[in-house]
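Left out: one protein chain. Kept in place: all the others.
Note that the chains take the letters A, B and C in the order they are written out, and that residue 1 is the start of every chain.
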Amino acid sequence: MAIRIKINNSSDDLGLGTKGSDRNMNKDGSFNMERLGDPKFRSYEIFHELITMSWTKFIFLILIGYLIVNFLFAGIFFFIGVEHLSGIDQNISETRKFFEAFFFSSQTLTTLGYGRVAPTGMAASSISAIESMIGLLSFALATGLLYGRFSRPQAKLLYSKNAIIAPYKGITGLMFRVANRRRNQLLEVEVELNLSYFEKDSKTRSFIKLELERTKIALFPLSWTVVHPIDENSPLYGITENEINEMKMELIVMLKAFDDTFSQTIYSRSSFKAAEIKMGRKFIPMFNVLENGKTQLDLRLIDAMEKVELPQQKILIAGN
Amino acid sequence: MAIRIKINNSSDDLGLGTKGSDRNMNKDGSFNMERLGDPKFRSYEIFHELITMSWTKFIFLILIGYLIVNFLFAGIFFFIGVEHLSGIDQNISETRKFFEAFFFSSQTLTTLGYGRVAPTGMAASSISAIESMIGLLSFALATGLLYGRFSRPQAKLLYSKNAIIAPYKGITGLMFRVANRRRNQLLEVEVELNLSYFEKDSKTRSFIKLELERTKIALFPLSWTVVHPIDENSPLYGITENEINEMKMELIVMLKAFDDTFSQTIYSRSSFKAAEIKMGRKFIPMFNVLENGKTQLDLRLIDAMEKVELPQQKILIAGN
Amino acid sequence: MAIRIKINNSSDDLGLGTKGSDRNMNKDGSFNMERLGDPKFRSYEIFHELITMSWTKFIFLILIGYLIVNFLFAGIFFFIGVEHLSGIDQNISETRKFFEAFFFSSQTLTTLGYGRVAPTGMAASSISAIESMIGLLSFALATGLLYGRFSRPQAKLLYSKNAIIAPYKGITGLMFRVANRRRNQLLEVEVELNLSYFEKDSKTRSFIKLELERTKIALFPLSWTVVHPIDENSPLYGITENEINEMKMELIVMLKAFDDTFSQTIYSRSSFKAAEIKMGRKFIPMFNVLENGKTQLDLRLIDAMEKVELPQQKILIAGN
Partner (left out) sequence: MAIRIKINNSSDDLGLGTKGSDRNMNKDGSFNMERLGDPKFRSYEIFHELITMSWTKFIFLILIGYLIVNFLFAGIFFFIGVEHLSGIDQNISETRKFFEAFFFSSQTLTTLGYGRVAPTGMAASSISAIESMIGLLSFALATGLLYGRFSRPQAKLLYSKNAIIAPYKGITGLMFRVANRRRNQLLEVEVELNLSYFEKDSKTRSFIKLELERTKIALFPLSWTVVHPIDENSPLYGITENEINEMKMELIVMLKAFDDTFSQTIYSRSSFKAAEIKMGRKFIPMFNVLENGKTQLDLRLIDAMEKVELPQQKILIAGN
């Protein structure tokens, strides 16, 4: 039951290091890693965070920021004295005065400036001049952030949940399926598949690049079944499900494509852990030709597969 | 009348699949395909849609959006009571009150804030604070969308309506013409030409890459006649018009260039169906040298061609 | 006095065509060409124009646009009747009423909205709602245009006015000098030099790529003297100044670099006409090392050259 991994084909370690746990890369392509000693405050880091966070969090942050800034300036105007804001009835309660200051602040920050309430005197006028300035700049920032959020390159690729070992041209092949989750066109799609594993009794992770049936497609309107043919030169030749688990195998997928909409190169990564590699399955096609001559792709079938018997020959060799 | 397609040169299927109808790619480079199971709501999808839709639709959407938001806020202000909006005569009809609320809303959303009408009291003030905020953010979004619409890479290439088989250096050649529809400069223009066809009695589409006289030009101020020389190594050697139709041939053009204005790589695609491939035609030149020494390109002549007799030799072989 | 141009090295025609006058490319890299049949109105064309025109023209256009829109809306408000604009004294002259409408329009378009003058009634309110909307969108557009103007890739390279034939390592070399006119860093600078000429009594322009001493430099903080060594394999071997003129030679420079500031690939082109190619000159260095150890580059010396005698051997051969 010797493992037939050929070391002469062993690829670089991809920059992931040769130590590490069962999973180097998470399903979404992020790394199973932590960092210490990061700089605390950097404009780019903040921008990066604001660009990549969820929309819910982003909108929430903007609203909170708007409230905080208004409360702050309301406090300042209140401290200066609302008698310096013309248009406010001086006989109302302190709480209501504060709220008048608050709404005046919001009208200044957004450069609304109804003018029912308006500053008089140096202090209030200066503060409102500063606040409107801050308002404009914050808005400029928000404009950039919104544009950045929308236009940044994002490959949204749909990978099948499992990689499978299925019959392939008389032998077997390791396969997974990938489709574009978006309606935009991806061009010149390239894929690289690496296998990471632990040799028996070794604590060092090894990496090996798997040869693919094809590594590039020019157009990507449909789904793509990426295939590593398991022939005699494959490190997976004669592999059993047990061995896959024992060697803590991990398939690391790296995909690169060109997004025509914004002329951007995009990268996508994913990984399949040992438990996600299934033997004796085959994929059910995701597309069929309609009567009107169009080809229809059904993204909901990305994981659709059925049991299948693998070629006898293969199993014999694996049983040696 | 055997088809002389050489399979050893057969290229990948381009990612278009080997099944499908007479036309894989539409004239404008989009695919003759449908999708099922797309996500319904995604920020990128919406952005993509807003960036790529027609200007008429885009402007219409913005106007409709502006009206809807104003009606909504007008409704809220009306519900709160227009007596909380100072400056509105309380003796007017309900309809007119609603319209006063509507115009106040528009003055708030755009941060105009004349102040003839201004909010008083907590409720109206809060709503207007929120509305002006929404106005600013919507405007930020519109700024990004407008910039995105203008600056996104778009190759506007003018292809001749027909691909022709014309005399070429003693033999014949399959040709089409392409020119830059825009005044901007395209650099390092590369083209790839693929032929898709059905073998007789086969339901599987085959793909073959056609060799070109030249695949790249450094500068593109004029038109470019892309030529596939039909020599003995060409899969089209001795082809007849009947065969082109019977085999449901489709020429798939993929063009790549660099747009200097925004430092963007752009892609353009087009296709010629069997019926769009004409034998025995030649193109009439699109440019001539003016007296002042300038070269003049006339884009209106892109489709200009005339009948021509193909070299005898060719016809003999085709008749074998 | 036969011309020793070797045709086996003849390069593609660069996409410039083989007909044409003495000058294909202008000094600034634009083409000596005209176009007919361009589409009249296209969003991208307009954007392209607005992005690439001079600042003077751009500012002027914005001011004119601002004036026109305001006059238009002033006209509408005036037509509706300034009695629907509260705050305007109804006893003033018609001219002054128009100007009040004009300034009200400007306060609406910029969303200033002082409110001293404010609309009352459906018609005036509706128009001002539309105008403020238009104002916001125009401003959004201006934001995009300004950003586009500033950030678009522009290689500002300083070429020497003349290409020279100077002594070079025992033989001679055709040289020109290029420096970065900007303080930003250009990386991975690549250059290609093509010679275009007319064979004696030929009306067809030929193109030939000239071999360079080096075609790429990694960093570009100083000037770069691009050298084509005129050895026995050079098409310029033994050339005389007369022949350069008779053959209407034109040197076409194509330069490509990477601008680190905006992660953009930039292209630059220039050309040297026959009259701009000088024999028997050499360049005076543009930089020297300062006492503080810094290297100083003086851009004003880009054209500095002095007369020099070319190696005897060379002249003998040319005289054959």
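We take it that contacts are C-beta pairs under 8 Å (C-beta built on N, C-alpha and C of every residue); 3 or more make two chains touch, one makes a residue touch a chain.
None of these values were measured; they are calculated from a predicted model.
Put simply, the hidden chain is in touch with A, B, C once you look at the whole complex. Which of A:Y147, A:F176 or A:F272 touches the hidden chain is settled by the complete complex: it is A:Y147.
Contact with the chain not shown here comes from a single listed residue; of C:I46, C:I68, C:L146 or C:I284, that residue is C:L146. Residue in contact with the omitted chain (choice from C:L14, C:V189, C:I239 or C:M305): C:V189. In the full complex, the hidden chain is touched by chain C at residues 55, 62-63, 66, 70, 99, 103, 106-107, 110-116, 139, 142-143, 146-147, 149-151, 154, 156, 181-185, 187, 189, 214, 216-222, 224, 258, 260-263, 287, 289-290, 293-301.
Taking the whole complex into account, chain B touches the unshown chain at residues 111, 113-115, 143. Where chain A meets the missing chain, the touching residues are 12, 14-17, 19-23, 31-39, 42-45, 47-48, 51-52, 86, 108, 111-115, 118-120, 122, 125-126, 128-129, 132-133, 135-137, 139-141, 143-144, 147-148, 152-153, 192, 254, 262, 264-267, 269.
The rule is short, and it goes like this: only the chains that are shown with their structure count from here on.
Every chain gets a centre from its CA atoms, and the centre nearest the mean of all protein CA atoms is that of B. Inter-chain spacing, taken between the CA centroids of chain B and chain C, is 28 Å.
Annotation: 39 Å between the Cα-based centres of chain A and chain C. With touch defined as above, residues shared between interfaces to two or more other chains in chain B number as follows: 111-115, 139, 143, 147, 262.
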